[in-house]
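The other protein chains are all here in position, but one chain of the complex has been omitted.
And then chain A:
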Amino acid sequence: MSTDGGPGRLVLGIETSCDETGVGLVRLAPDGSVRLLADAVASSVEQHARFGGVVPEIASRAHLEAMEPTVRRALDEAGIKLSEVDAIAVTAGPGLAGALMVGVSAAKAYAAALGVPLYGVNHLLGHVAVDTLEHGPLPPRCLAMLVSGGHTQLLSVAGIADEVTEIGSTIDDAAGEAYDKVARILELPYPGGPPIDRMAREGDPNAIAFPRGLTGPRDAKFDFSFSGLKTAVARWVEQARATGKQLPIADIAASFQEAVADVLTEKAVRAAVELGMDTMVLSGGVAANSRLSGLARERCAEAGITLRVPRPRLCTDNGAMIAAVGAHALANGTEPSPLGLSANPGMPVDTVVLR
């Protein structure tokens, strides 16, 4: 019996795949529902800003420093003692190798010391599972669109703990990466998502016709490409600068953002319709983008699809999403990971728990 009074099993989740050290606590109730108890995150994003992207070694150093304090903070937030934890879940991949290694090593030590099972889980599924903490269980089948600085994927989800298949992904840059690169071109700060989103609100999304990648009749239906879009923005900006005119930053930001949101939502809705799914989960850091979530809402409504978007705090990387996957694996009776587990930087999305 734990201090917050509820029955069920407590899962502690650890996330260190990129630049956020996240520790979350969830409770798996006997009826299978999963409740969020704590979500502590320490970010090293400011240390990466001047480099214009995440520096793996800086991220790994920050994870080591933040690990134990962040676990303590999550426990305090939930009013739970470490000894009450029933299982440890940790991101086993995909992610930065050195960064993953810190979280996985810590998770093994916590699991061994407490004598509880360890689940090395898939980061991408965390972005889907986290929505169950906010909006309850998912329907038997749904489409998930994950959009972040490192990932851009369409997934078919038939049970978080067992059947997830990728139906499309970016063939070059992730959408968030394109935001960062375009922000640099426009001399806006890193990370590029929030400043571009802000600028775009003042601009005309139809001012410049930036290309929609991979939308030709012969292109892969559900894959994405953002590298050409980024180059198109760079070319447009260079030509405009050459003429000596002042750059219409707001219009460029709005038109770029429109191109990203248009392609993402168009393909996602088409995938859901073709696969006969009536629910879509939009998650990942870029899901916090106002135009992406706005257009997704509009187009899902037109197509009769229920759109679920976790609140921004849960869309970005955190430990609660990893704890949520662990809780679903626990509920599903999935066999835990061995303590000899290797982190897998390229962990495929159809692997829920790594062994």
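The working rule: a residue touches a chain if its C-beta (ideal position, glycine included) is under 8 Å from a C-beta of that chain, and two chains touch if they have at least 3 such contacts; residues count from 1.
The rule we apply is simple: contacts and distances are computed from a predicted model.
**Q** Quick one: find the hidden chain's UniProt protein name among "Large ribosomal subunit protein bL32", "Protocatechuate 3,4-dioxygenase beta chain", "tRNA threonylcarbamoyl adenosine modification protein YeaZ" or "ABC transporter, permease protein".
**A** The chain we cannot see is recorded in UniProt as "tRNA threonylcarbamoyl adenosine modification protein YeaZ".
**Q** Return the single residue from A:29, A:45 or A:109 that touches the missing chain.
**A** A:109
**Q** From the list A:11, A:25, A:41 or A:67, which touches the chain that is not on show?
**A** Spelled out, the listed residue whose C-beta touches the missing chain is A:67.
**Q** From the listed residues A:165, A:206 or A:231, report the one that touches the chain absent from this view.
**A** Selected residue, touching the omitted chain: A:231.
**Q** Applying the definition given at the start, please give the residues of chain A touching the unseen chain.
**A** The list for chain A reads 50-52, 55, 57-58, 60-61, 63-64, 67-68, 71-72, 82, 97-98, 101-102, 104-110, 112-114, 181, 184-185, 231, 234-235, 238-239, 242, 339-343.
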